[in-house]
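The structure is given below, and queries will be raised subsequently.
The other protein chains are all here in position, but one chain of the complex has been omitted.
The letters A, B and C name the chains in turn, as written, and every chain counts its residues from 1.
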Amino acid sequence: MILLVLIITPFVAAMILAFIGDRKVAPVINIFSSFLTFLAGIALAVEVFRHGQFVAGGKFFFVDAFNVYLSVLTAFVSMTTAVFSRRYMQREKDHGKVGHTRMRFYHAMFQMFIFAMLLCLLTNNIGVLWIAMELATLSTVLLVSLYRTPNAIEAAWKYFILCGVGIAQALFGTVLLYFAAEKVIGEGGEALLWTNLIEVSGSLEPTVLSLAFVFLVVGYGTKVGLVPLHNWLPDAHSEGPTPISAVLSGLLLNIALYALVRCKVLVDGSTHTHYAGNIMMGFGIISILVASFSILRQKDIKRMFSYSSIEHMGIATFAFGLGGSIATFGALLHMLMHSITKSSIFFTVGHVCQMNQTQEISRIKGLFKGDPFTGWSLMLGAMAIAGMPPFGIFTSEFLILTATIKDVPLLTPLILIGLAVAFAGLLRKVQYMVSGDIPSYFKQLKTARTPVILHMALVLALAFYMPAFLYKWFQAAVELLK
Amino acid sequence: MTKPLHLILIEILQVVIVIAAAPAFLGWVDMLKCWLQGRTSAGIMQPYRNIAKLFVKDVVLADNASWIFRITPYLVFGTAVVVGSVIPIISTNLFLAPSADIIVVIAIFATARFFMALAGMDIGTAFGGMGASREMMIASLTEPAILMAIFTVSLAGRSTSLLHIVQSFSNGALVLRPSIVFAGIAFVLVVIAEAGRVPVDNPSTHLELTMVHEAMILEYSGRHLALIEWGSMIRFFLFVTLGIACFLPWGIASTDDAGSIAASVFFMVIKAAVIGVVVVLIETGLAKMRLFRLTEFLGAAFLLSTLGVIAFFILE
Amino acid sequence: MNLQLLAQINSFLAALVLLTAFAMLSQRKINSLVTLFAWQGLFLSINTAVVGFVAAKHHLYISSLLTLSIKVILLPYILHVLIVRLKIRKEMETIMNIPTTMLIGIALVIFSYHLTAPVREMSTLITRSTLAVALATVMIGLLMMITRKHAVTQIIGFLAMENGLFFAATSATYGMPLVVELGVALDVLIAAFIFGIFFFHISTTFDSLSVEQMESLREDN
Partner (left out) sequence: MITPIELSIFSAIAFAIPILFVIVIGNSRRLLICISFSVSALASLINVAAGIMAVSNGEAQHLILPLGLPALPFHLRLDELSGFFLVVVGLLSFFVSIYSIGYVSGLATGKPVKRLIVFYNIFIAAMFMVCLADDALFFLVAWEVMAAASYFLVMFEDEHSENRRAAYLYMVMAHIGAVLILLSFGVLAGVTTGFESFTGYTFDAMREANIPPKWAAVAFLLSFCGFAAKAGVIPFHVWLPEAHPVAPSNVSALMSGVMLKTAIYGIIRITFDIIRVFPWWWGTMVLVLGLISAVMGVLYALMQHDLKKLLAYHSVENIGIILIGIGLSMIFTSFRLPLMAALALLAGLYHTINHAMFKGLLFMGAGAVLHATHERNMDEMGGLIHQMPWTSAFFLVGCISISALPPFNGFVSEWLTFQAFLLSPSLPIPMMKLLIPLGAAVLALTGALAAACFVKVFGVIFLGNWRGHHHHAAVEAGWSMRIGMALASLTCLCLGVLPAIVLNWMDVISEKLANTKLISSSGVYGWMWLTPVDPERASYSGPLVLIGIVAVCTITYLLLHVKPGMISRVPVWDCGFQKLTSRMQYNAVSFSMPFRRIFGYLFDIKEQIRLSPQQRHTAFPVKSNYYLRIRDRFWGWIYRPVIDRVVLLSRKAGLLQHGRIHVYLIYSFLTIIVLLALL
């Protein structure tokens, strides 16, 4: 029941918003519906906390420790993003960057996107998971090109084509999965239900599954933004409107990783080797290195932070590939922390860009003096994302790194280099932007502080105190995944 | 164990001897020098006359002289006297001796030097600064050498406290230890540097480019100058006695009856006289070195003392 | 009808699909490219129907109809309209010269045959041998997207990949569950609309549909 509310609310909201178009109420409805979604998410969490994991809707939905926290996270971040985007998009409209039709489109598609992601998370059917993933892509493609600038269109085109190709690979993988499953479970819809697959995963044909995993990892990996499949990501993040960058970076990547990990579990269950893990570790390392070295030379603030998203996804992927209780725990925590932190950073970046009317790092200066709140939230956000305590990302990186040096000591130097370079790069740029004197073209604006404060407070709090239920879920998820 | 009264007496006696005898030793050295260079000497008492003369003179201070400038002479003199009270010269029954071992002694001298250099910079003349700079440079080179020499001795004597060094040597039979010999030679070189004698520094010159010690105290006059002069005489003498205590301690009284004290005083005079001869021979033999040749001179000292340490481990 | 014949039909259709894929790879004229794509869709839908008949899976008929309506009628029509509207030149230049592309294509076929061999061993279906063809079609579609400079051709390549996937779904396994089939079809439909919109945007902003103008977001400077 709650599940239904959770899934349906954004869908309905999308319909309504598409219908009423760009009125004063539109952003309010947007916020309200995502708030409703968030409440539903909370309720669902309570439900799961009470009775543990369950299957609903004729085995169509499935909620366990792993996806419940992700769906609450999704609901939460999309809510705050809606709050943020209200004033932000209003201002974009005032600047004449977007018209009425596009605003209508923006609001509708935003909700549609949330719907797709929640469907992704909560469905029990691998095929539907794929469909929802595709839907999520399609619903954001046109949001990326919202500004209709040549660059925006180029970015959106690349996003569309690359993710389309990737997703197609994923479908092929899914087909192979089904092919292997139907022999064991028998034909029909049953054979695609994750709950059934996990039970029989031991008896699935290893060769087929490892073949399938190649396609799945390439397919979903494209959306996770793993190097060398990442090229769409910086473009899409930097050219799209900031709220979209926030949800793409904070949520979509998580969802894709979620899908990938679900598949990994099946493959591991079948092959009983570390095959899938090794592939993921490889992708993770490459992503960390390439992303961190790219951060160093970015001239565009949003591009820089999108690269940092690639880096962190690399870390999480690596950790999942590494396996083991500590590393997996760290990875789960990392997904949580990263999406909260990164989205708050993007909020701040949005404010910064609007105040300086540019995304060029070299033209952004003196934020400490210009607008202390924004300056400090950018600085602290960067510190948090770069893995400085007392913020949560440090905790997860701590766990992951310590686990790494124990299990694969020879890879730690690479990760060390990656982290160090990324830290140096981020700090250099951010320090440049916050310090110094205010440029002439700087214009202080009223900013949406609540989301930023909420996120940063959350990251800080989770670093110092992790609630018991969250810990319980993580442990359960670890049991499932490790 | 001896009665405290005796100890105090001995202590006082030694301090008095140190203060009194130091100018005489310098006079002796100068006298010998004059003889060797075929000049008629002013006699062994000349340093006393100088000091006396300076004491009766008035003090002329530069306008910008600060309190550093004024306390330095007292510190120089005071540190010298304090050191004089801890080095076993006439007896090993010094109750003050444990309060400072050989490293502390060197360090106390360093303190005096520190203040002297500051005083040199206080007036703000080029000479003062030059003297201070050079003095500290020389000191930084002598320090390692002297420490290695001491190291050798205290390795041999298994202690850095002078009393025990003296006892362990003078009680032991007279054996010729290569390490001690090396260290001894090194020590002589170092003493020459520390006391500002030729070839390191020429105490009798006032030619600005060669001055080191004199440059620092150029601005002093009257009783201040007297104290500094006297202090540095004591310092010179103490280095000699330190050498005696470390390298030829035989004859230093370990009991405290008057006879043995007297004997050890006698021995001390003899040794000091001999050492004076050695110093003079070196001084007249060598010419004043250029400042940057000193590195070689002191390097040699350091090398010898290090050889001493190595010899100790290899040969003994 | 006996299964043997049906199996032969099935493999024959598979061969045709592969053939059309190669034809598309070598085709320069855009209109005929679209036509070829329609043909491929047709073979696909027939094949689906056949398989449905063989396996007595009635939902496969539905998906066959879906394929017919979308991939054979709707999409080609949309593409045609676009081509006419946007006055796209008929000749498409490629990045690589055609023969090389063909060679690579053949290599891909062999490679995918090699890959799917173990899978074929364990399968009991009569359609099993067509999995290699499906994979090859997917690969060739990707290759096509790589080698063509034009937005429309890239889309066609993309749809060809979709075809390959669909072919895999119907041949390797006797069709995916219906809900999935429907979802996939829906996605393809949405995708079609989206690239339709895109073509307009691109051509209005860059006044040409060549992808080569869209290379400004680069960092290798």
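Before moving on, here are some points about what is shown:
Throughout what follows, a contact is a pair of C-beta atoms (placed from the backbone, for glycine too) under 8 Å apart; a residue touches a chain by one contact, two chains touch by 3 or more.
Predicted model only: the values in this text are computed from it and were never measured.
Listed by label, the shown chains that the missing chain touches in the whole complex are A, B, C.
The missing chain, though absent from the display, is touched by one residue of B:Ile10, B:Leu26 or B:Met130; that residue is B:Met130. Remark: the omitted chain is touched by one listed residue; of B:Asp30, B:Asp201 or B:Glu219 this is B:Glu219. When the full complex is taken into account, the listed residue touching the unshown chain is B:Ser159, out of B:Ser41, B:Ser159 or B:Thr210.
When the whole complex is considered, the residue among B:Ser99, B:Asn171 or B:Thr255 that touches the unshown chain is B:Ser99.
Against the chain not shown here, chain C presents residues 95, 111, 115, 142-143, 145-147, 149, 154, 211-212, 214-221. Take chain B: the residues that touch the chain left off the picture are 55-68, 71, 74-75, 77-79, 81-82, 85, 96, 98-101, 103-104, 107-108, 110-111, 113-114, 117-118, 120-130, 132-134, 136-137, 139-144, 146-148, 151, 154-155, 158-161, 164, 219, 222-223, 227, 291-292, 295, 302, 306, 309-310, 313. Summarising the interface, chain A meets the missing chain with residues 157-158, 161-162, 165-166, 169, 210-211, 214-215, 217-218, 222, 227-229, 231-232, 234, 279, 289-290, 293-294, 296-297, 324-327, 368, 383, 386, 388-390, 394-395, 398, 401-407, 412, 416, 419-421, 423-425, 427-428, 431-432, 434-437, 463-466, 468, 471.
In this text, only the chains that are shown with their structure count from here on.
The pair of chains sharing the greatest count of C-beta contacts is A-C. Chain nearest the geometric middle of the protein is A, using mean C-alpha positions.
Each chain gets a centre from the mean of its Cα atoms; the one farthest from the centre of chain B is C. Distance between chain B and chain C, defined via averaged C-alpha coordinates, is recorded as 101 Å.
Each chain gets one centre point, the mean of its Cα atoms, and the points for chain A and chain C are 31 Å apart. In this assembly, the C-alpha centroid of chain A lies 78 Å from the C-alpha centroid of chain B. Among the residues of chain A, none is found touching two or more other chains.
Those residues of chain A lying in contact with chain C across their complex are 125, 127-128, 130-131, 134-135, 138, 141-142, 145, 148-151, 153-158, 160-161, 164-165, 168-169, 171-172, 175-176, 178-179, 182-183, 187-189, 191-192, 205, 207-208, 211, 234-235, 238-239, 294, 297-298. Of all residues in chain C, those touching chain A in their complex are 115, 118-119, 122-123, 135, 138, 142, 145, 151, 154, 158, 161-162, 164-165, 168-169, 172-174, 176-180, 183-184, 186-187, 190-191, 194-195, 197-198, 201-202, 205-206, 211, 214-217, 219.
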